[in-house]
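For this depiction, one protein chain was excluded, whereas all remaining protein chains were kept in their positions.
Chain lettering (A and B) follows the sequence in which the chains are written, and residue indices restart at 1 in each chain.
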Amino acid sequence: MDVGQILHALLFDYTLRTVALGTAILGLVSGTLGAFALLRRQSLMGDAISHAALPGVVLAFMLTGLKGPLVLMTGAALAGIAGVLLVIAITTHTRLKQDTALGIILSVFFGFGLMLLTFLQQNPDARQAGLNHFLFGQAATLLAGDVAVMALFGSAALALTLLCWKEFKLLSFDRDFGASLGFPMRRLEVLITVLLVVAIVIGLQAVGVVLMSAMIVAPAAAARQWTDRLGVMVALSASFGALAGVAGTAISSLASGLSTGPVIVLCISAIAVFSLILAPNRGLLWAWLRQRQHRQTFATVNHP
Amino acid sequence: MSASLEIQMIAIVVAAACALPGVFLVLRSMAMMADAISHTVLLGIVLAFFLVQDLQSPWLLIGAAVVGVVTVSLVELLNRTRLVKQDAAIGLVFPALFSLAVILISRFARGVHLDVDAVLLGELAFAPFDRVTLFGLDLPHALVTMSVILALTVAFITLFYKELKLSTFDAGLAASLGFAPAVLHYGLMTLVSVTAVGAFDAVGVVLVVALMITPAAAAYLLTNNLRTMLFLSVGIAIASAIGGYWLARLLNANIAGAMATVTGFIFLGVFLLAPQRGMLAIAQRRRRQRMEFAQSMLAIHLLNHEGSPEALEESRVDHLHDHIRWQPKFAGQVVGYATRKGIVQPQGGALRLTDQGRRLAQEAMLQ
Partner (left out) sequence: MNAAIAVTDLTVAYHDKPVLWDVDLSVPPGVLMAIVGPNGAGKTTLIKAILGLTPAAAGQVLIDGKPYAAQRQRVGYVPQRGSVDWDFPTNVLDVVMMGRYGALGWFRRPGRRERNLAMDALAKVGMQEFAQRQISQLSGGQQQRVFLARAIVQDADVYFMDEPFQGVDAITERAIVGLLKDLRGAGKTVLVVHHDLQTVPEYFDWVTLLNVRRIASGPVSAVFTEENLRLTYGGRIAFVTVAANPATVQAGTALPAITSATA
């Protein structure tokens, strides 16, 4: 299939269009909230939240018997928030550092989720088979209803981010100064973390628990290389995320049996590597060229 | 040996092999790096497998070790460019390598035992089926592999104990003394990679991190002594392994997941109940200290304003919570306690500092 055919399919094939839309939304939202996470050095929190979401998804199904996106996402969100709260509790009340707390929550919650999942699978009811896809994602199974829920929560998250733009900027850059101005920085921190959880939860179906964290880090890291302005960075991050989502979906639909998660992650990683090397000014290639130029200038100055 | 016993033995060996390096990972704040490595070793396994086409080959371990070092190097490299911070560097490197591995497996290694799900879950229950003959004994392959790795780990830690200890707590001093902290660092990470690979077949990626980090973290809340911490970590890890096995049997669920869950429970228990550093102990200590502290504060407050025009005002009991940020109820408790201990004397609605109280205030100020 050539590019033209792929584009045609994306636009006119109902299933592919739905899926692409879903992953685009995922990319937009995770790119946006990921930018703030990156700047606040909370990149790996995203990893912990995604892994922590697994038992939430399984429990939601176990308790309600329903497999609808709303139910599962709510379960995931609640578990994700619980994970964050526990990480904060561990770092606040003990001498353990944040990386250790993240590692504990990540592995314990995920292990618990796996235990519940396999416990469930004894259940001859085949409905829960879909839960498997939460590991690596299966965007191909996205239905219009799923995408609608993603769009709803995604746009709410984006709207709130836009609304609280300067407050979030203050939180990320100079928290104490913001507090001195009278803004409730702790509540803002809670809000931005909840939005991050929402961003992650939205993407779980498509990218899966294991790899969702990449969608938080990579678009933002890539975007940062191209600009020094926050607004542009966030917009770029969102765009990169969406691009990787759609591209990854399209590519993984070409081959059979490929989970979308890994393909999307490879796409966004490629974008990140490309940005790190080629972005003007910060890019490594330009830095190397600049160094060479300096050395040549220096050489000619010393050896006229 | 029954399958059940063999599984538990494997679990014990895996637990010990993971808990030991885990202690250093926690102390050096390398937990997430270990998480990254435990994911990326899969790529090493896949690439090595493509070369040798043999799942039992020791080349897989070597491939994993190489990729583990590559992971750390890449993160370090990225960090040094200053284009991304370290946490972001980790979050960039490992998903990319892991995704590559997953795709390679699902495209080119279908039907081989390298099943993607197995990567994450591992299935200890199947371990006894994979056997090897060693010295005339018929043993599970996983047991042999992990025992060797455990031996290597113990050897590494014993040999380099001094250096590890010093470079963990004072990297600068270690470097100036000629121990190369970087070499130790990469050595440790190689060990982590090899352990992760050895364990992945039996228990999967998840459990490796859980067994490395969680028992060590719990041990760190129980002791300050490195040797004790090592022993405690191993003990907790083994307890989690056995406990997890039986929990999984009870629920007919995945063994690795159950073990990870049990490490979590044990950690929770320690978090709440550890002497000194547990939440309960802290709360009790806080309550006691708060009252003692409040006594000193009251004494100093009275002493500061003694003999000054506002003395009467400042020492009125019912105005205490205006000047000092105490709830009226707590202020009452403090005054009651202070009166009983002879620090203050109530004098018609106001408080007078006794000699003992004056001494208390002066001692407190000398600190």
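We adopt the following convention: a residue touches a chain if its C-beta (ideal position, glycine included) is under 8 Å from a C-beta of that chain, and two chains touch if they have at least 3 such contacts.
As the structure is a prediction and not an experimental result, all values here were calculated from the model.
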Item to complete: Check each of A:88, A:148, A:179 or A:287 against the chain that is not shown and name the one that touches it.
Response: A:179
Worksheet entry | Identified contact with the non-displayed chain, of A:59, A:170, A:197 or A:242 | A:170
Fill in: Contacting the left-out chain in the complete assembly, out of A:25, A:39 or A:90
A:39
Fill in: Interface residues of chain A (partner: the chain not displayed)
39, 163-167, 169-170, 172-174, 176-183, 224, 227-230, 233
Discussion item. Which parts of chain B face the unshown chain closely enough to count as touching?
Written reply: 82, 286, 289-290, 293, 297, 300-301, 304, 322-326, 364-365, 367
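By definition in this document, only the chains that are shown with their structure count from here on.
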Item to complete: Let me have the rounded angstrom distance from the C-alpha centre of chain A over to the C-alpha centre of chain B, please.
Response: 25
Worksheet item: Which chain B residues qualify as touching chain A in the complex?
Response: 26, 29-32, 34-35, 39, 78, 81, 83-85, 87-88, 90-92, 95-96, 98-100, 102-103, 106-107, 110, 116-117, 120-121, 206-207, 209-210, 213-214, 217, 220-221, 247-248, 251-254, 256-261, 263-264, 267, 271, 277, 279, 282
Worksheet entry | chain B-facing residues of chain A, complex | 38, 41-44, 46-47, 90, 93-97, 99-100, 102-104, 106-119, 122, 132, 135-136, 210-211, 213-214, 216-218, 220-221, 224-225, 255, 257-259, 261-263, 265-266, 269, 272, 276, 282, 284
